[in-house]
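Missing here: one protein chain of the complex. Every other protein chain is in place.
Our next item is chain A:
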Amino acid sequence: MATTPKFAVEDRFARVAILFSFVMLALGSLFGLVQALTRFPGLLHALGLDKVITPELYYTGLTLHGVANAILFTAFFIMGLAVFVVTRDMNINLHGPLLRLACMMAIGGTLVAAVPILLGQATVLYTFYPPLNANVLFYLGLAVVVVASWIFAAVVFHGIYRWKKANPDKEIPLGVWGVITTLVIWLYATPPLAYEVLFLLVPMSLAGMPVDVLEARLWFWYFGHPLVYFWLLPAVTLWYTLLPRVLGTEVFSKTMAKVAFVLYMIFSTPVGLHHQYVDPGVHPVFKYLHATLTYFVAVPSFLTAFNLIATLERAGRARGGKGLFGWVTALPWFKDPVFTGLALAIIIFGTGGFSGVINASFQINYVVHNTMWIPGHFHTTVGSGVALSFLTASLVLIPLLYGRQIVSMKTVKAAFVLWFVGIMLFSVGGYLSGLAGEPRRTYAPPYLNGVQVTAHLLDLMKSAASVAMSGALMFWLGGALFLGTLFFSVLFGKRVAFEGEVKISPEPGPASWFEKNLKLILIVGVVLILISYSLPAIEVYSQGLSPAPPQGPLK
């Protein structure tokens, strides 16, 4: 193996977690293809595929697509990456047996949840809104994954805590700040999910206990939006650390990077009601409070954009770029694939960030809620900003962790281009068809063919959907090419010997305000959560619940 013997246990964990995450991505994306095919108006029927790709298969695949890509791929990759960053940047060992336990539980839970999904007994999509009912193994499997993630977080925090005790006057490396932020958001966000699953959904599934929809949605979205930042923060960490590193420069401002991490930490959780703007039963003032906090969580993204562009400008000028925009062309756009991947991911994420600000709007949300606009938005965030950054990072991680060379950088670059063009078509098509009212999460709807309705909207819906789905096919191909190259490299790539140490963060200085006040920052986060969620919770519980009995999704 290529790794240093010192981190044998940690690296084995990272290898297993990262490989498993890619398997999940491949499995989930397989069904992305099914969705793209069903959304071309009339295509299924024309090809005679409507006997093969049935609504049941579509919705089962949609569940798998969401759970595997959005939760499992991200969570497993993040665990692997976090271990790599913390061990290398801090030069510490982590608690081996607990790490192994977390890994086994997470994979075991995943396999348990996979059985009912694949059998079609958990076709409740990844939001699993009750009273849609799934086989109890689905809920229990996911609960085990969450518990495993808590053990994992405890292991990492324990390591960081010991390092901090030994080095009280040293600055926490920037990459580790990213890891801390990610895990803090996760720990803030998951307890209500555990409550929903264990006390509402499991009794519903086992004993037919009725569930109040509003209560369940409140706690699901308490978790559901921070989950988004849980994906995003490791990608941001890569942008702040790996991107300057491959350019041979330092991040423009370490201080502002830390400010961004701290703001993400504080504002990521108390925003979930912005998924419930059009829900009855929650007072608009509370929704507006969450809108306000959502706008504040856009601030660190804007700061990050500035910081990254400034870093790029500095690298471009160091390469001899002159004038107002000369530094842009001086960057190694297609010379260094790691740069290409991260830069394209950042550009795509930028567009997704803007549509995110639109979604967060208290009123415009009416027009886009649950339409194709939303997949158009989040495929540019988690589907590119995050997934593309992770895949790019694996170009660095695979030689280091598996001791194998990437077999072909040409296919990697081709995959990047397909991904970039495809996702742009997909999102723009999604935005337009969403504005025309096309719903998301739906199998080839009959009204796209034949019903006499006001024509111009339907035409826009149809043509924009076709653009979106062509884009989906393109970036699916790009993803398949990329994953194929990675799997092939891990198995058959040329062995590379690796010597010396790898750090991804800039050299740490003396401890700053942020290290000394981490406790205060965490308390501010908790207080904001308490304020923003106790009000709607009091409202929901004091008006009395109105539970509805469970219903199976397919029959």
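Basically, a contact is a pair of C-beta atoms (placed from the backbone, for glycine too) under 8 Å apart; a residue touches a chain by one contact, two chains touch by 3 or more; residues count from 1.
Operating definition for what follows: contacts and distances are computed from a predicted model.
According to its UniProt record, the chain left out of view corresponds to "Cytochrome c oxidase, subunit II" among "Electron transfer flavoprotein subunit alpha/FixB family protein", "Thioredoxin", "2-oxoglutarate synthase subunit KorA" or "Cytochrome c oxidase, subunit II". Contact with the chain that does not appear here is found for just one residue of A:Ala291, A:Ala315, A:Val412 or A:Ile504, A:Ala291. Residue A:Val282 is the one among A:Val282, A:Ala465 or A:Ile529 that touches the chain not shown. Where chain A meets the chain that is not shown, the touching residues are 55-56, 59, 62, 123, 125, 129, 131-132, 212-214, 252-253, 255-256, 276-284, 287-288, 291-292, 295-296, 298-299, 302-303, 306-307, 310, 357, 361-363, 366-367, 369-371, 436-447, 451-454, 457-458, 461, 512-513, 543-549, 551-555.
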